[in-house]
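Omission of a single protein chain aside, the complex is shown with its protein chains in their original locations.
Here is chain A:
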Amino acid sequence: MLLILSRRGDTTVDLVLPKLARRGVDSLMWDPGDSGHRLTATVRGSEIGVRLGRTDLAEVSAVWVRRPGRPAGQIWASFLTDVWELLPATWFPCSPSREARADNKLAQLALAARLGLRIPETTVTSDPHELGLAYARANGRLIAKPPSRRAISVDGEEHLYYTTLVSRRHLASRHRLRHEPVTLQPYVEKSVEIRVTVVGERVFPVEIDSQAARTTRVDWRLADSSRVRNSPHDLPADVADRCRELTRELGLAYGAIDLIRTPEGEYVFLELNPNGQWEGHERLAGVPISDAVADWLAAAVRKDTA
């Protein structure tokens, strides 16, 4: 049986469920943030007993972690993380405890460079004086982005941080780095951006034509994403291999990798999201990611994943 951890109404899960059914996979969906107390778990020594309603989770051979809500209470959250670690199942993309490690952007950059992918010169700093130095090294073409994701609120309203070109005026607020570090990189000129979705051994490169509109040139998410052209991209085999290897070495069965192709045709690695969204890219570019996810999960349930 497959256990899917996600919020109710997750359209990505809705897309895959019928494909799983066609592959004969029994599945059970649960949101830890919705009804934590439907789950009862007892760990005694090396014995683990977990029940979700009437289902004994010993029957679960694979778990798909999509977008689960957070359980109410720190004790429940920690206990569930520990329990999941003990569950003898195959995880997609990985177990919750591994995801945080795989999401370490600095480690990703180091690994990508070791695997032969080109990476931008990256500074992550909370030292205000590093800002001007990085700006100068980048000849005034410097971008700033968050070292990791977090919720941002200004005057009680939800805000987002997009990758931003640092202007001369921005330098005057350099003291703000003391309050929180920032990732700084020279702006990499783009011909297109590539989202490479890796599912097991399968690779789905999608070209995002972010340079067609002024608003999307620095960060394509700034515009209505459905208006940014997505199309399948012919990724060179060696780059595809490195994407596969990067995902595997991070202990993931899935990875959403962001690359830039420069006007000179070079591919530059930016980051990997261990649980990035893919539904929009499938819809806009017509690449069969949901089929690959269903195939992978079905094989995991049968215990014959690569």
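Going forward, a contact is a pair of C-beta atoms (placed from the backbone, for glycine too) under 8 Å apart; a residue touches a chain by one contact, two chains touch by 3 or more; residues count from 1.
Convention: contacts and distances are computed from a predicted model.
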{"item": "Complex member absent from the view - protein name from UniProt, among \"ABC transporter ATP-binding protein\", \"Putative peptide maturation system protein\", \"Thioredoxin reductase\" or \"Carbon-monoxide dehydrogenase large subunit\"", "value": "\"Putative peptide maturation system protein\""}
{"item": "Given A:4, A:117, A:177 or A:239, the one touching the chain that is not displayed", "value": "A:177"}
{"item": "Missing-chain contacts mapped onto chain A", "value": "144, 146, 150, 152-155, 157-162, 164, 169-170, 172-173, 175-177, 179-180, 182, 212-213, 215, 222-224, 226-227, 229"}
